[in-house]
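Notes to accompany the following structure.
One protein chain is absent from this view; the other protein chains keep their places.
Presenting subunit A:
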Amino acid sequence: MLLRRLIWLALVLALAVGSVQTLLQHHFALPLIQTAETFEDQAPVPPALAHAHEPAQAHDHVHDASAWTPQDGAERTFWTWVANVLENLALALMLLVAFAARELWRGLAAAPSAAPWRVAGVALAGFVGLHLWPSLGLPAELPGAQAADLLQRQMAWGLASVCALLACAVLGWARFAGVWRFALALALLALPFAVGFPHAGDPYAAFGPQAHQILTNLTGRFVGVSHLLAVVQWLALGAGAAWLAPRFLQPLLRPAGLRPAALATGEAR
């Protein structure tokens, strides 16, 4: 059964990639986050921001003392690992589903030996659509940074992501004339920037000059780390899926007893 196979393959990929990501995050990202948190805890709330922090917004805030938070150390790392595995399970499923949908759509008429390259193409689209494009508008943030309304930023993230994924699908899969394909893809890529990303000015306005300088430097490094880890993550997901898909996924996309030629006939109907 295809669904069961998809879930197993994605789970294998997610356990491997999620575990590696947890190690890399622990080494490269967590020190930056925890340094920022020491500043966040000391941050004075200036009157202007105190006004912006209506009770409704305070609800979204992480350091809501009443909510459970994992203890620093093993517990925090464990939940980071869980979140990484679940996140990569979702990404691996999307990657495999997109690949399988394309195979099904084209009736497996194309050469099966090209499958690893087609998986790599989907993984590239995943990197652009689910990391690069949203992060160009809303770069990685450290705890303590003041930002625009959470829901507005999430919606801008979603718009950038969907537009970039559609642009990749148009470029890679659409069959109409080249010029119009590029024009449509460019328009989709430009749309989220035309709509605009919500920003709330200087993220560290609440801090003194020295802390401001340190946090700005930390943020620069954090943005670099987030890009680096996303590149590693999508390379690993793409390479893993490119190896697994032709062996364990493609055979299930071919109905039993029917050769690819029969499938093509079915498609031509």
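What we mean here is this: a residue touches a chain if its C-beta (ideal position, glycine included) is under 8 Å from a C-beta of that chain, and two chains touch if they have at least 3 such contacts; residues count from 1.
In this section, contacts and distances are computed from a predicted model.
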| item | value |
| --- | --- |
| The complex's invisible chain, by UniProt name, from "CbtB domain-containing protein", "Branched-chain amino acid transport system permease protein", "DRTGG domain-containing protein" or "MxaA protein" | "CbtB domain-containing protein" |
| Identified contact with the non-displayed chain, of A:17, A:94 or A:163 | A:94 |
| Subunit A residues that touch the omitted chain in the full complex | 1-3, 6-7, 10, 25, 29-30, 33, 60-62, 64, 67-70, 76, 79-80, 82-84, 86-87, 89-91, 93-94, 96-97, 100-101, 104, 131, 134-135, 138-143, 145, 147, 150, 153-154, 156-157, 222, 225-226, 229-230, 252-253, 255, 258, 262-263, 265-266, 268-269 |
